[in-house]
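Step one of this worksheet: look at the structure below.
Subset of chains shown; positions unchanged.
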Amino acid sequence: MLLIKRIVLDVLKPHHPNSIDFTLSIAEKSPGSRVELTVTEVDEKTETVVIVIVGENLHYDTIADAVSSMGGSIHSIDKVEVENEPD
Amino acid sequence: MLLIKRIVLDVLKPHHPNSIDFTLSIAEKSPGSRVELTVTEVDEKTETVVIVIVGENLHYDTIADAVSSMGGSIHSIDKVEVENEPD
């Protein structure tokens, strides 16, 4: 069975919602996950953040939707970890 | 259940209260937390500090209030960690 265990995204987000709420919303869509957001750059209107999502069986599209629904845009997928576990 | 596990803040604080009392006041508002304050810059009237708060279920607003009530201002939220634990 193929399971996505870890995704690292480079994301451009607006100042609102703030990083706390932004992270909460992403985690909400991925039960059992741990989401870590680190602000790498702050501009007048936006913030560049690196988001690390770790879980047992992540779904990329759900995460991507959560980001865009808050006005964010995925600049790049920086890292992906997948496990092919015996069924 | 969504739980904020870790918050890293970049804060500008006045010299008084000193870093000891500043840290105690923040910890006081978050039962079960561990708060670490590191001074990164000292100016004539203010100090820039990085505050790492780790706990089981942190509440950002409570922390933000504690900071501002002591004359401090949150310059930026640098890092957030959230867990989506099964209910």
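The letters A and B name the chains in turn, as written, and every chain counts its residues from 1.
The definition used in the following text is that a residue touches a chain if its C-beta (ideal position, glycine included) is under 8 Å from a C-beta of that chain, and two chains touch if they have at least 3 such contacts.
Quick caveat, the model's predicted, so the values are computed rather than measured.
Engineer: Number of identical chains in the whole complex, 2 of which are shown?
Structural biologist: Whole-complex copy count for this file comes out at 7.
Convention: only the chains that are shown with their structure count from here on.
Engineer: So chain A and chain B are the same sequence; what rotation in degrees superposes their CA atoms, nearest 5?
Structural biologist: That pair's rotation angle lands at 50 degrees.
Engineer: State, to the nearest whole Å, the distance from the C-alpha centre of chain A to the C-alpha centre of chain B.
Structural biologist: Each chain's C-alpha centroid was found; their separation is 23 Å.
Engineer: Going by the contact rule set out above, which residues of chain A touch chain B in the complex?
Structural biologist: 18-20, 23-24, 26-28, 30-39, 42
Engineer: Once bound in the complex, which stretches of chain B touch chain A?
Structural biologist: Those residues of chain B that touch chain A are 2, 4-7, 60, 76-86.
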